[in-house]
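Sending over a structure as structure tokens; questions will come in a sec.
Up next is chain A:
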Amino acid sequence: MLAVQYVRSVPRYAVVRASGGNPAVATGQLSMLHLGDIEEPELPSRAWRRVLPNLSGICGSDTAAITGHASLYLDPLTSYPFVPGHEVAGRLEDGSRVVIEPALGCAVRGVEPRCARCAEGRPGLCENVTEGALPVGLQTGYCAGTGGGWGEVLVAHESQLHEIPPALTDEAAVLIEPLACCIHAALRGGAGPEDTVVVMGAGTIGLLTIAAIRHFTPPRRLLAVAKHGFQREQARRLGADAVIAPDEAFQRIRFATGARRLDGADRPLLLGGADLSFECTGSAGGLNAAVRFTRGGGRLVAVGMPGEERVDWAPIWQRELTVMGAYAYGVEAGGRSTFELALEAAPALDLGVLTGPLFGLADYRAAIAYAAAAGRLSAVKVAFDLRDLR
Partner candidate 1 sequence: MRFELLADLRTLRRGWHWSGPRPGGWPEAQPGVPDRASNLGWARTEPVRSARWLIQNGLALPFTRMMAHPRVQGGEWLEGLDRPAILAANHVSHADTQLLLYALPAATRERTVVAAAADYWYRRPWLGRVVSLWLNTFPFSRTGGPSEVLSSSSQLLKSGWNLLVYPEGTRSPDGRLQEFRPGVGHLATETRSPVIPLHHRGSHRIMAKGRRLPMPAPVTVRIGKPLTPVRGESSRAFAARVEEAVKGLAAGTREPAVVGSWIERWRAAEPRSSSRR
Partner candidate 2 sequence: MGRPGAVLEVDRNTPPTLFHYGEGVRLERLPLGSRILYPSDPIEPIAHAERAIRRALAHPLEDDPLRSLLRAGMRLTIAFDDLSLPLPPMAAPDVRQLVIEEVLEMAAEAGVDDVELIVATGLHRRMTGDEIRHVVGDRVFTTFWPDRLYNHDAEDPEGNVTIGVTSLDEPVTLNRRSAESDLVVYVNVTLVPMDGGHKSMATGLASYSGIAAHHNVRTLLGSRSYMHPPDSELHHSCIRQGKLIEDAVRVFHIETTVNNHAFPTIANFMQKRETDWTPADQATFLALKQLTDLAPAGVKRSIFHSMRAPYGLTGVHAGQVDQVHERSLDAVRRQMTVAVDGQTDIVTMGLPYLGPYNVNSILNPVLVVCLGLGYLFNLYRGRPVVREGGVVIMEHPCRYEFDSVQHPSYIDFYDEVLADTRDPAEIEKRYEQQFAEDPWYRQLFRKSHAYHGVHPFYAWYWAAHALQHLGDIIVVGGEREVVHRLGFKAASTLDDAFEIAEQTVGRWPSVTHLRTPPLLLAEVR
């Protein structure tokens, strides 16, 4: 089958890092990425199904891995070579359309008894990711045994499959996985009706977080920090009360929260500030701003995948911030799975407009370069279209 494959190679990694993550190098001859004909993944057991991806998104974590920016923390949690792609809208051999819940927890791996985390309903935190019928891997798209969305075929456990309601197009369905992540983040943040909430960044994660907060935990005021024109429009459409340019973040958040502002030698800080912030850029700049505009005793949710960043911990310490990560989905309070919630919420959000442009697998180099500069190019979710491979 045709697939884009990621191989582990220290010299190649060194080349990509040396280029500073330049997309032309990170997808070129000396990169970790190859397009080619490889063997189809095998079905580990009878509970597994073959899935043929229709659309498969390029996630921020994918470009980070490809350009060498991802944290090495993730290296031992991954098995190589793998086919990337975990935002998948595909179909089964019987023709029914499905999205995949990529987390590879105990249930998927067939491990009994389940680990404590999986028993809690948080398969993203599974402690048995080295066990069972599969090689190491946190999720589909980072595991050598399952294949991934950037190939013609992948395999998925029955429990990973969620049927796509007819109201959702493939373009919208490819955003179900990130939407689930963001719903999970919003529920972890748990904004109250009197809170002022700031979402920093308006890429896929930022926009979907805005939508999730508006839908599940509507606050008193929801501010979005967005850089590019299309992002600003979409942020407003998905429920932000005000959209702020990054360089005026402190000024506008100060105003919205009636805080006091002090100007330091490098960056300003707010006395008071947002009750709850969602960091959706995964960058040091975003984190360092967020810890200074979130109020003392406030909460900060890291949603965008960060690398190894230089973050000033003094504000976290002095403001007694609660910093929490929000990685993946599972079963939320109330007993419903995050994916169910996402599939219910999605039709009202008209997510399809966020997807595009679409690329064929053969154009993977252009696609990844486009995805790496998506905001500037007025794109949100760049995806591969595999429908015409069949």
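These made the cut because all candidates are chains of the complex that A comes from, given by their letters.
Everything that follows uses one rule, which is that a residue touches a chain if its C-beta (ideal position, glycine included) is under 8 Å from a C-beta of that chain, and two chains touch if they have at least 3 such contacts; residues count from 1.
None of these values were measured; they are calculated from a predicted model.
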Which candidate, 1 or 2, sits against chain A in this complex?
2
Which stretch or stretches of chain A touch candidate 2 in the complex?
242, 248, 251-252, 254-255, 258-261, 263
